[in-house]
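For this depiction, one protein chain was excluded, whereas all remaining protein chains were kept in their positions.
Our next item is chain A:
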Amino acid sequence: MTMAETYQTPDGRTIGGQVMEMKNITLRFGGVKAITDISFDIREGEIRAIIGPNGAGKSSMLNVMNGFYHPQEGEVWFHGKKRGPMKPHQIAKQGIARTFQNIALFSGMSTLDNIMTGRLTHMNTGILKQAMWWGPAEKEETENREVVEKVIDFLEIQTIRKTPVGRLPYGLQKRVELGRALAAEPKLLLLDEPMAGMNVEEKEDMSRFILDVNDEFGTTIALIEHDMGVVMDIADRVVVMDYGKKIGDGSPDEVRNNQDVIDAYLGVAHD
């Protein structure tokens, strides 16, 4: 299945060509191998999940994808080009946005300002023009503000627009963080445990937003979860990691029936 140029999902969406391809990635911290020789791809328009037990190396993988970590071996290909050594902020400019497992919002700033920072990659006026609030700078602010307002409407967080995010409850903070990533109109959206620490109702809300983002904007999404249940419902394809190695890759059904995956999750009797 992964070799074909495009494929059809059971619900009838057509998934396009490769957006990102990870080739034989190995990441070490000193002598410790966090990721060992992992390859997989992410295709245009799909929801791709990376799952695995705690400490499997999922977050490390996400950090490789957005450039926080640089793997010792392997290549990252983005939109058909091999990625050279780049800084995380340059990778963000290429169109990769992300959220964090332990929410990383700008807690002193309002919801609106937080989401506005997501537009930075789309704003180009020079610092002198901004300082003087010159025509182009003002126009740019207004245009980008419109995009942000759309994101706010989409996520149904109009009522907390002016609230400093540090004061918001956990579930809403997660939503604002998603908003900040969405505002960047990313080509690839990385979500690090978007449902971690949420109650059932919040999880359902978040799942719905993730599906809607994918459906309405056609955004390609890669997400990490260790809770298998939710992921199986929303993901098109799933990579399973355990102890830094890939132990499964395929549709949720394929993965669910994979013996290695079952062993990793349920434990296996050693005899």
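Basically, contacts are C-beta pairs under 8 Å (C-beta built on N, C-alpha and C of every residue); 3 or more make two chains touch, one makes a residue touch a chain; residues count from 1.
Definition applied: contacts and distances are computed from a predicted model.
S.K.: With one chain of the assembly withheld, which option in "Anti-sigma factor antagonist", "Carrier domain-containing protein", "Branched-chain amino acid ABC transporter permease" or "Aspartate carbamoyltransferase" matches that chain's UniProt protein name?
M.R.: The record names the chain that does not appear here as "Branched-chain amino acid ABC transporter permease".
S.K.: Considering the whole complex, which of A:71, A:118, A:194 or A:252 touches the chain not shown?
M.R.: Spelled out, the listed residue whose C-beta touches the missing chain is A:118.
S.K.: Touching the absent chain in the whole complex: find that residue among A:7, A:77, A:106 or A:217.
M.R.: Checking each option in A:7, A:77, A:106 or A:217, the one touching the absent chain turns out to be A:106.
S.K.: Would you mind spotting which of A:98, A:175 or A:246 touches the chain that isn't drawn?
M.R.: Final answer for the missing-chain contact: A:98.
S.K.: Applying the definition given at the start, please give the residues of chain A touching the unseen chain.
M.R.: These residues touch the chain not displayed: 66, 68, 87-90, 92-93, 97-98, 100, 104-109, 113, 116-121, 123, 125, 127, 130-131, 133, 137, 140-141, 180, 184.
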